[in-house]
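Left out: one protein chain. Kept in place: all the others.
Read from first to last, the chains carry the letters A, B and C; within each, the first residue is number 1.
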Amino acid sequence: MSENLLEVRDLTITPAGAEAPVLHDVSLSLSPGERVGLIGESGSGKSLTAQAVMGLLPEELRSDGTVSLQGFAGNILEAKEKTLARMRSDLASMVFQEPMSALNPLMRIGDQIAEVLRIHGDVARRDIPGRVLDLLTSVHMPAPESARYAYPHQMSGGQRQRVMLAIALANSPRLLICDEPTTALDVTVQKHMLELITERVSAVQAGLLFITHDLAVVAEVCERVIVMYAGRIVETGSVKQIFTDPQHEYTRGLLASSDLEATDAHRKLFSLKTARSYAGPIDEAEPAAATGPVVADEPGDVRVPTDVREPVPTSAGEAHEAVHSPPLIDVSGVSKHFRSGGLLLRRRSPVRALDDISFSVASGQRLGIVGESGSGKSTILNILSGLDRPTSGHVRVGDIRVESASSSALRTLREDLQIVFQDPFASLDPRMRVEDIVSEPLIARGMARDERLSRVQEMLLAVDLDTKAMRRYPHQFSGGQRQRISIARALVTRPQILVADEPVSALDVSVRAQVLNLLTDLVDDYALTLLFVSHDLGVVKHLCSDVIVMKDGHIVESGSTEDIYAHPREDYTRSLIAATPSLAGALASAP
Amino acid sequence: SAGASDSGEEAKKDSMTIAFTAEPVNLDFTSTSGVAIPEALMENVYESLVRVDGEGEIQPGLAQDWDVSKDRKTYTFHLQKGVKFSNGADLTSEDVKFSYERVQDEWKNALKSKMDIVDSIETPDDLTVEIALKKPSNTWLFNMTSLVGAVFDTEGTDDLANEAIGTGPFAIEKFTRGQSIDFAARDDYWGEKPAVKNVQFKYFQDAVSASNALKSGEIDVVSNLQAPELAGEFQGKEYQIISGTTNGEVVLSMNNAQGIFKDKKAREAVMHAIDRKAVLDTAWAGYGELIGSMVPPTDPYYEDLTGVWDFDPQKAKDLIRDAGIEGETFAFTVPNLPYAKAISEIVSAQLEEVGLKADIETQEFPAVWLDKTFTEHKFDMSVINHAEPRDILTVFSNDYYIGYDDSKIKKIAEKADTGTEKEYVSGMKEIAKTITEDAASDFLFLFPNLVIAKSDVAGIPANRVSDAFRIADLSWN
Amino acid sequence: MSGNPSITSAGGTTTDQRRRTKLRLNASMVIGAVLILLIVALALVSFVWTPYDPSAVDPVARLQSSSTEHLLGTDKFGRDTLTWIMYGARITLMVGIVAVGIAVLIGTPIGIIAAVFAQYPWGVWLSAVIMRANDILLAFPALLLAIVFAAVFSPGTGPAMVAVGIAAIPGFARVARSGTMQVLGSEYVRAAKASNRSAPAIAIVHVLPNIASMVIVQASVAFAISVLAEAGLSFLGLGTQAPVPSWGRMLQESQQFLSTQPELALWPGLFIALAVLGFNLFGDGLRDRFDPKMEARGNV
Partner (left out) sequence: MITYVANRAIQFVLALIVASVVVFALMSLLPGNAAQVALGTNATPEAVAALEAQYGLDQPPLIRYFNWVVGMLTGNFGTSYVTGAAITPVIVGSVQVTGILVIAAIILAIIIAVPLGTFAALEQRNWIGVTISALSQIGIAVPNFLAAIILVIVFSLTLGWFPSQGWMAPVEGLGGFLSRLVLPVVSLALVQAAILTRYVRSAVLDVMREDYIRTARAKGLTRTKALFVHGLRNAAIPVITVAGVQLATLLVGAVIIEQIFVIPGIGSALVRAVANRDLVTVQGVVMVLVFLVLIINLIVDVLVPVVDPRIRNAS
């Protein structure tokens, strides 16, 4: 066996019944203590590679090749479950992609951590409770003493992720695999997790295989990067080498489309197709803050070689004009409290999702709403669209009082206001054809079938979907395409107002660029008023003229995007901006 | 006890378990009709002054003997000496008077009408009872062998539904409703002591279960097997199959008063259309007897009338054509009893052959059948086993459900009952013949008394001529 | 990969594969369908041809074993068993279809309505009432219903299958309710509301199709149970009555001959088992096909 910690040779994975493998001849290696990032398009096989290393591939997949691990005799792919079980958590541990479902819902957190200690028997029985507490403390779990008695559903996503990390690190494995451990988290929590992982890994001198689609995160955490595309490894090299001098076209595309500051000849973000004209992130040496609306302490910025315009689109100026006319949307003193339980049940202290919120939006304005997870962003949108009623306060959209609107008034409101829901997968009925999904708002208006179909067709073309797509079902589309379907549905009635809830958070960067480009187009073409919720500051900065920063149901700060990004007044905003990972920043601090 | 098979040979000698189908809902036949209660209680717990033997002859019961006055209106019964009720009380003539007057006053069971003819009851002394009838009657004494003749203690009628106090050889030890009755022989019985001391009647809704229980030795006798096809499995040394007669005539009754069978031709067609032998062979595995009239062979006025209507489908078709009812549909209400359902299948098939279509409606028995068919007369054809003894006049009277026009036979019947015994027999014969010739209904067959028992059980009467299932005569060989 | 990756089709392969898996018929569905078709064929053929007249009694040829004249033998009336099996298929199918039809058509809307009501503050109690009523129905013995119906309308296939159908309502109501709750909580129903669809339209357009697979599976199980229940009611004399041929009744009447003429129980028993098996397998297969989670799963 080589001195490598992990050695994967010619790993090929084929699903049962399929002719083509989903993973082709993947070979990679990792030396002890090394931190390697695994990036690539969604569905390119990153998770499968990781699972293969753990010997945890789903049964219906056939695997060929060899996976060997220092300290483990033989090929992991061919080993028996019994021997593998002894290896797992001792030699290699993994933090899985979905923290929400990876914990047993019926078992207390403490017991789930204790179990991994018990299985491997290195810790004496009576010492286990103490060790559990240590582990919880070491992953910076708030109130670790009471956290052990909590059930998973009582914890937030970030906390669950920390539990997973505690389990993974419990037996000080030689290799830690993290599969997108931070997708669901907002930037402040994400930053914390990343620090934690780096800290723990270096503390036990373990190797790290880190999977993510966020290039800045990779640059921050890893030393070396492996790029996967369509089931193959297309490129590998040091962080610096890959991010400054990518060889493969896909890697270049990835880089280009991850850059929200750069646009192409048509003022669009770069996508995989247009990546060729992307000049790359600018040279480190060049001074920062040259182009303006960038966070001051950011060391690097983007050069926009083909376009002299401001990165923020033109309509920003229009928005400022519009402020003088009466606002289209007026929210004043809105609170929303959620009561838990049913009609006759004992009341517990209500969740204050929104607490005395006021803001207004002018016609044609593009307002971004940012803030931590659970701060009430989605709740605002739901109230605006009349899907939820506020506990107190007033909401006016046009001349409709939304909070007390009759159902016919709501119907009128919804003709003008459309919403793109947070979760593109869930908001499409899986058993409906795309044409029916998109034409739903039109049916409600009583439009004739022929006219409806032509409108749908037109709209699908506008979002760059083939008309052949009309007869297909949602599951037959990729995430980005689904997102576009739900945008098409929202726009098919030509609304004046579009309310979009994190429409890009789940997408990988190349798809994200496509969707953002589309939104920019549509805002221009239809003179939309846009409310855009995101926890990604970069995206908001790219798209919106104004921004509201939220925390715990309050508006912390609001103003024009440039202002706030350049001169955040509140600590929270500052920490949010500071926590936003930046590729350039990471590269700068890289060795 | 239920565990007869569990216990050894010795215990077996004085206990016996017998399977029955119809279970008594209570122990009070004075207010509840049906065969189940008298079957269990008559002659075992309750006794009458007289009883009927296997050949249909009247024998002494609680009355040692009796005299009949010249005008045949007064009967003087001399009671047995030393008879005690199971509650310890002595039997006196007062008890008899009490019991029979009670029939007239308090009984709910409609059979009480059999006592209507009694004019007065005198008790000259403790052991003599004089019963005066309003008019002479040949049937009255025979009726006394049935449950109306049961003698109760003057003190013993408080809770008849649950407690049976009688003079019979057995007392009820335990009554588990819906399941079983345990009889224990009485030490103080006045007559001959029964050979088997403990007898259990066990009730099986399902004939297969009963026959299985016999096969596995859990019971000793299956009385009146309701699934005759099963009898075949008991051929051999270990078991005995007894097939005797009963009082039950299985009648394919036709509504004489209204509907398609009001026309005598239509009824005649049915008589010719039905192959009674085939019916008996298929529906009841050949057990039973063809009788051709409403009279069982054990009755004194029995006559073989099977030849009156021959099986002749062609004649039936002609008659149907004459009556103008070709291809017509009639309402055939069938009680949900095993024999009735089986018969309905073959009868409807045979009638279809000659061009009559039966619209079969199965009715829950007794509740629905009694309501719809029996009381409201909503039927054209039905089939039922009329199981009561000597019931020809009841069944073929004007207001009974068959709706037979009894004007012709009423006079004869009256004369027969009041006349001499000879006149009685000949009169009744004439009546039976008239009814059969009128094609009032089709008398399919006599319901068999099909008993399967272990081969070493003795004393099982072949014929069931009364309500009672007499267990005092049973013994182990 | 060295050259230019074909970027546009990147996400395409998996969806294609999934579609291919979807179209692949699974074994349980095929076996189930074959069995069902067999029963349907028997029933259909019986309308045009049977070896004998079902009511043709032949006392001479009673209780025969299989022979060239009577392929499956004869019963105690000398009727041809094969003929009866063919006729009986009609009753079996009818019982299943009617009973399941009643249960689906009543139970499913009840469940949907209960779930829809539960969304509104004013409807919570109404929904509870509906579900408790459903519990009461569950508690009401199918047997009692059968008895009452038989007593009121005279026993027969009709009352029996109606009773069985009514007794099956609660199962459907429960399935429909929990399914509807899931669907109503989903984001796409919110989206439909935002698109101005009315509650009834949502129930029809979104809820129904999405709970259909669950209901279909439940229906296939209910079909099996109904067929057995009818046989059981026949056993108690509350099912199909003479002279209508039914497998349940044949089975019930064969009891006496179990030791002497076991074929009489064998044939109806076998066909009941085949029908039940057919519908169960078919239902399983349907579920697997409808449920994307199950796609990769083994069959049977």
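Heads up, the rule we're going with is that contacts are C-beta pairs under 8 Å (C-beta built on N, C-alpha and C of every residue); 3 or more make two chains touch, one makes a residue touch a chain.
What you are looking at is a predicted structure, and each value in this text was computed from that prediction instead of being measured.
Student: Based on the whole complex, identify which of C:60, C:152 or C:204 touches the chain you can't see.
Tutor: C:152
Student: Among C:128, C:162 or C:212, choose the residue that contacts the chain missing from this document, as touch is defined above.
Tutor: Looking across C:128, C:162 or C:212, the contact with the absent chain belongs to C:128.
Student: Can you work out which residue in C:99, C:272 or C:286 touches the chain that's missing from view?
Tutor: With C:99, C:272 or C:286 as choices, the missing chain is touched by C:272.
Student: Can you say which of C:39, C:205, C:224 or C:242 touches the chain missing from this structure?
Tutor: Touching the chain that is not displayed is residue C:224.
Student: Could you list which residues of chain B touch the chain missing from the display?
Tutor: 2-3, 5-6, 23, 25-26, 28, 31-34, 108-111, 113, 159, 161-162, 176-179, 202-206, 208-209, 212-213, 215-216, 218, 364, 366-368, 370-372, 374-375, 386, 388, 394
Student: To test your reading of the contact rule: which positions on chain C touch the chain that is missing from view?
Tutor: Chain C touches the chain not shown through residues 128-129, 132-133, 135-136, 138-144, 147-148, 151-152, 170-171, 174, 224, 228, 231-232, 235-236, 248, 251-252, 255, 258-259, 265, 269, 272-277, 280-281, 293, 297-298, 300.
Student: What residues on chain A make contact with the chain left out of this view?
Tutor: 54, 56, 59, 81-82, 85-90, 93-94, 96, 98, 101-107, 115-116, 119-120, 151, 153-154, 164, 167-168, 340-342, 344-346
Convention: only the chains that are shown with their structure count from here on.
Student: So what's the Cα centroid distance for chain B and chain C, whole Å?
Tutor: 47
Student: Would you give the residues of chain B that are in contact with at least 2 other chains, written as numbers and ranges?
Tutor: none
Student: Enumerate the residues of chain C that touch no fewer than two other chains.
Tutor: Chain C, residues with two or more chain partners: not present.
Student: What residues on chain C touch chain B, complex-wise?
Tutor: 55-57, 59, 62, 76-78, 150-151, 154-156, 237, 241-243, 255-260
Student: Can you list the chain A residues touching chain C in their complex?
Tutor: 15-18, 20, 22, 41-43, 58, 60, 229-230, 232, 234, 248-250, 253, 272-273, 342-343, 385, 387, 411, 414-415, 418-419, 421-423, 426-432, 436, 440-441, 443-445, 475-481, 486, 489
Student: Can you check the complex and tell me which residues of chain B touch chain C?
Tutor: For this pair, the touching residues of chain B are 207-208, 227, 229-230, 232-233, 275, 278, 281-282, 285, 334, 336, 341-342, 344-346, 348-350, 352, 360-364, 367-368.
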